[in-house]
Each structure stands twice: as C-alpha cells, then as structure tokens.
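Structure below; questions to follow.
Every protein chain except one is present and positioned as in the full complex.
This part shows chain A:
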Amino acid sequence: SYLFIYLFYYITTKATQFFNSGHTNNWAVLVCTSRFWFNYRHVANVLSVYRSVKRLGIPDSHIVLMLADDMACNHRNPKPATVFSHKNMELNVYGDDVEVDYRGYEVTVENFLRVLTGRLPPSTPRSKRLLSDDRSNILIYLTGHGGNGFLKFQDSEEISNVELADAFEQMWQKRRYNELLFIIDTCQGASMYERFYSPNIMALASSQVGEDSLSHQPDLAIGVHLMDRYTFYLLEFLEDIHPASQANMNDLFKVCPKSQCVSTPGHRTDLFLRDPRSVLITDFFGSVRKVEITREAVNLTSAAEQPVEATKEPKSEPLSYVDQLPVAEIIHQKPKQKDWHPPDGFILGLWTLILLVFFKTYGIKHLKHIF
C-alpha cells in the first residue's frame, strides 16, 4: 500500500508538471514605435526579439510584427537589405524571412490597441490580427522613445500607461490571454507597467522612472547606434536558450544588471499567479508543445481498463521532454556566413597547366637563371 501511495503521488506530480503552465499556444506582438534613420536601434531591437522568438518556435502566423520604419532599405543604409545588431556586423537580424505585418505609418496607437483588443474591421487579413484565446501566452515587446507614463508613436502621438492597462483589462475580460509577458525597452519604462491591474501579467522594463535607457554601441561604418543596452543583453541571453531549455523567469530578471545597463531594469510579478521561478522562458518566447514520444501503441478502444493502464504507464521509461529533443542542433542557431571558395582541384589543375606551358615555352634549363 505504501508503494501504491508513492506511485499515486508520483503520477500526480508528473501530471501537474505536465499540465503546469496551462497554455496551448503562443503569440508575440513586437512593436517598434519610432521612425527615422537615427532610430535604427529600435528596429534592430525588435528584429532581434523577433529572431529569437522565431528561432524558438513561434511561427510567423502567430507573430504580429510592427515596424514603424524601414531601415534595411533606407537610402542611408550603407549595407542595404541588412539590419545589424552587433558591431562589426556579426549578426544580420534582417534575414530573408522577416514578415512585417504592420509597417511604416500603419504603426499607430489605434492600430496597436485594436490588435490587442481584437476590435479590427472585418476586412483585416489574418496576418494582422492577434487571434489569441484563453489558452494563449502572449509576449508583448515595445521599444521606442518614452517618458514617465507614456510611449511615443511615430513622433506624433503617444500611448499612456492607463490606456495600455485598460487594453489589457479588455483582453482579460474577453479571455484573450492565459498569461502575458510585457517587456518594454524605453526611457523610464517602468512607468508603463505601474498601472496594470489585470491578473496574470508579468512585466519587465529596461529602466526605472527617472532613468534613461541607454544605447549600446555605435557602428562606425553604418553611423548609428545599433542596439539598446537592455535588448542587447537580452538577445545575448536568449541566444543561449533553446526549445528544451529549463531557464526560468528569475534568470530573465537578472539580465542586464546596473553595471552593464547603467539604468536599473525593473520587473513586476505581483499580478502573476505562478511563481516566477517555475515559469520557463520558453513559455513565452518559444512555442513549445507538450509532446512525449512513445514507441508503444496506445490502446484507446477499451475505456474501462484505462485507469488501470494509466497507473502502469509511468513505470516504463518516463521520458521527459528535454531528453527527447536533439539539443545540440538547436542551441546557438546563428546563421553562418558562407563564403564561396574555388575548389582545390580547379586551382591545382589551373596552376599545373600554367606551369607546364611556362616550362614548355622557356625550357627547364632557363630555371637556373631565375633561381
């Protein structure tokens, strides 16, 4: 009987772990709110988060990417069709498969709020909608210029923290999210999450009220600052995350301490029901499915025997998700810059021929005059 109690306990903990997070799909809303060439870094910020999110498994159909300006094809870009996030151009975050949903002047406060609340005209295409449900974990990332209580859009309008909090409440009441992770990288970013009052929201910001978020490195060839500090270190942190990673939110809170960021990043977890320590990064940044690979056939026909079989299953090889994933292939997915080199056989053949002709024409005996 002790064995039975132990088994039962084991099963339930396994089951609770299995159904722990409560979400079945992931969405991401990534917004860059500033235009003009000197705000290159905001576009690079968003594109690096986009890249990480896509790499970890969220498909483009579940990402709403809003870029207020086109840096890759800007006339002032000396390396057209690229947006770099590292100095020395190590990482081009504008690869060949970036799908921008809202671009240029379509990035407005109204459109952003409509995307969040779902109140879009019927003619809006699916790629521009946030079709989340009550089992969706949504990542919302905002970057641009901001101040105490507001975020500037397109240099002409602003969204206030009250509006944002009300939009999230609308989303909660319409059951449009299961859990929400809100990240903002602007000056005085912490002011934007002060007014939230809906449950299940976790928020991170790059700087406190009264502090400025600073940019990271300028690139002398491109001529502008490439990234903001907080997002730069966030990207560095995320590059080490792979779909089977067990890193949790506490690690995310530690990204970019004051020594690196100059500003003090802040976070808010009081509205969140779960303990941040048990929340995986991939719950928001990746699109991790709960899959267990089995090599045995599962008998679904005899319903009466199922509870007996359910107790027997965990006995044979409980495989966790981590073990089933080829981790080494997914980690550090930086695109490799392939350079073409002529094949060695070609070089060998060509120079052999040239030497042969040379010796045929001038004779071997002339060699002694050369050497």
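Note that contacts are C-beta pairs under 8 Å (C-beta built on N, C-alpha and C of every residue); 3 or more make two chains touch, one makes a residue touch a chain; residues count from 1.
Criterion: contacts and distances are computed from a predicted model.
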Absent chain [UniProt protein name; select from "Elongator complex protein 4", "glyoxylate reductase (NADP(+))", "Pyruvate dehydrogenase phosphatase regulatory subunit, mitochondrial" or "Phosphatidylinositol glycan anchor biosynthesis, class U"]: "Phosphatidylinositol glycan anchor biosynthesis, class U"
Touching residue (missing chain; options A:277, A:295 or A:360): A:360
Touching residues (missing chain, whole complex) on chain A: 338-343, 345-347, 349-350, 353, 357, 360-361
